[in-house]
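With one protein chain held back, the other chains of the complex are shown just where they sit.
First chain written, first letter: the chains are A and B, and each begins at residue 1.
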Amino acid sequence: MATGPARTWRKPPFIASPWLRFALTVAVLGYLGWALATLPFDWGRISEGLPRAARIFGGGFPPSFERLELLATGFKESFQIALLATLLGVLLSIPFAVMAARNISPRPVYLVGRAVIIVSRSFHPVIVAILFVKAVGFGPLAGILTLTLYSIGFVGKLLAEEIEEIDWGQVEAMRSVGAGFLATLTYAVFPQILPRQIGLSMYQLDSNLRASAVVGIVGAGGIGSTLMNAFGRYDYDFAFAILLVIIAVILISEGVSGWVRKRVW
Amino acid sequence: MLEISQLVKRYGRHEPVLKELDLSVEGNSVVSIVGASGAGKSTLLRCINRLIEPTSGSIKLNGCELSTLRGQALRQSRRRIGMVFQGFNLIDRLTVMENVLAGRLGYVSFYQAWRRRFPQADIERAFELMERVGIAHYANKRADELSGGERQRVGVVRALMQEPDILLADEPTASLDPVTSEQIMKLMQTLASELSLPVLINIHNVAQARAYTERIVGLRHGRMIFDGPPERFDKAALEEVYGGIEAPDESVAPSVGEEQA
Partner (left out) sequence: MVTSKEPVASRVWVRYDSRERWTRLAVLLLVTAVLVWAARDVDIFWPWVWDAPAQIHSLGERMWPPDPSRLGEIVDAMIETVHIATLATFLTVFAALPVSYISAQNTTPNRACLWLGRFILVASRSVNTIIWALLFVAIFGPGVLAGILAIMCRSIGFVGKLMGEAIEEIDRRPVEAMEATGASRPKVILYAVVPQVMPAFFAVVILRWDINIRESTVLGLVGAGGIGVILQGAIDTFAWPTVATILCAIILLVVLGEAITGVLRRRVL
């Protein structure tokens, strides 16, 4: 049994240096204080919030499904936008993904492909939707263009990563029998990425369906426009009905796409 | 002093896993429980500290009835029962010292546990025990950086930190190589006598049961069919316990040295 002086023990801290820990704590608290102080809060208007909320929720409940045809048309348009955008986006993402795959494309082509994909991803679809609305007018065309760009960004990136991880042996085998670039692509690259491509397409369809509800808010067609109108006219019960249907559709679509992905995988 | 009487455990409407088991463990004996897989060894041990709920029967530890306790009283009774697991059940991302001190969780407040401000006496005892088993130099190492034998030692120290009235070990050596498992068995045997602690060990290896324990209890299909000293556990008894179910593990480790465990 030990009889020496008492031994202490403290848990080794996550960040070793005490100065760094102190500095970080000060930095975090300082940031929070600065942010809260400099952000403009209109307390007068905010304090009106709770009674307003009560009025809105009171007006919104129960949800009104009277204008069902309007709801249905809005959703139909959202589906169409999502379907066409997914089709175009997935088709177009394939060449860009091939371009953006480090193991297949020469460097300059790779950089161009990467740039296109990064730019497609940087902007929130809503911003892109506004720009397209200004360019080609209100309506689903702007929505389709927006979501196509959005799809190219997401599917393209994931696909490029897939291509970078394929079994190189198969490509070598094709090359060694004298296959050209396209034939190599078709026989060695595409079969390896095709299952994932189908999964990605379903996921993107689901994603586009959600996004199509939103781009409508800025005029690019779909259920979003219907929702925006309802809000604008203070038709909170109709708005609530639309929201409920949006949630339901998203849940169903998530379920269906999950099921399809499992079957196809 | 552990007294189990008429213990029954049944899942749903199936055949009971434990059938009216009676067992008494006195003083500081080291008792091994042998039996084929499915005989009910693990279930028996886990019924004692209520990790599995007994269907009926009584379990008394030092006169206190365990099977009816709830909430705070149950947790306090669990403090008195230390358990060593087959899979070591350590918290991999925490240090060895934290794993060891976790044995005191039943005794400290939430704040002390959160800030790792355990009482000095606990820390002293932790160091003592770790030195005794030979892992003190690992105190600030992550638990998953240790070898299997070392991790089980941490498990043993954690259980002993509870200052328990009884130690339960559920196949403590099944995941270890033969040499290490002999070391662990020897360790538990010596610690049991040093600390005057009764120990119940579930074990598959009959040779180790014979060598390191002073009493063998044989289970078959939930019933106790052998209870006696190792000398009496002969071929016939072996056949009764394992016969027709599986071949018992009688392997002996290649020349285990006399090193201090």
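Note that in this section a residue touches a chain if its C-beta (ideal position, glycine included) is under 8 Å from a C-beta of that chain, and two chains touch if they have at least 3 such contacts.
Keep in mind that what you see is a predicted model, and the values were worked out from it rather than measured.
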- If the full complex is used, which shown chains touch the chain that is missing here? A, B
- Quick one: which of A:L71, A:M99, A:I130 or A:A188 touches the chain that's been left out? A:I130
- Message: Touch as defined at the start, partner being the missing chain; which of A:L70, A:V112 or A:I217 qualifies?
- Response: A:I217
- Message: One chain isn't shown here. Among B:S24, B:N89, B:S147 or B:S251, which residue touches it?
- Response: B:N89
- Item | Absent chain, residues of subunit B that touch it | 49, 51, 75-83, 85, 87, 89-94, 98, 102-106, 110, 113-114, 155, 158, 162
- Task: State which residues belonging to subunit A touch the missing partner chain.
- Result: 31-32, 35-36, 38-42, 45-46, 48-49, 52-53, 56, 76-77, 79-81, 83-84, 87, 119, 122-124, 126-127, 130-132, 134-137, 139-141, 144-145, 210-211, 213-214, 217-218, 221, 227-228, 231, 243, 246-247, 250-251
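We adopt the following convention: only the chains that are shown with their structure count from here on.
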- Query: In the complex formed with subunit A, which residues of subunit B make contact?
  - Reply: 95, 97-98, 116, 120, 123-124, 126-128, 131, 139-140
- Item | subunit A to subunit B touching residues, read off their complex | 1-2, 6-12
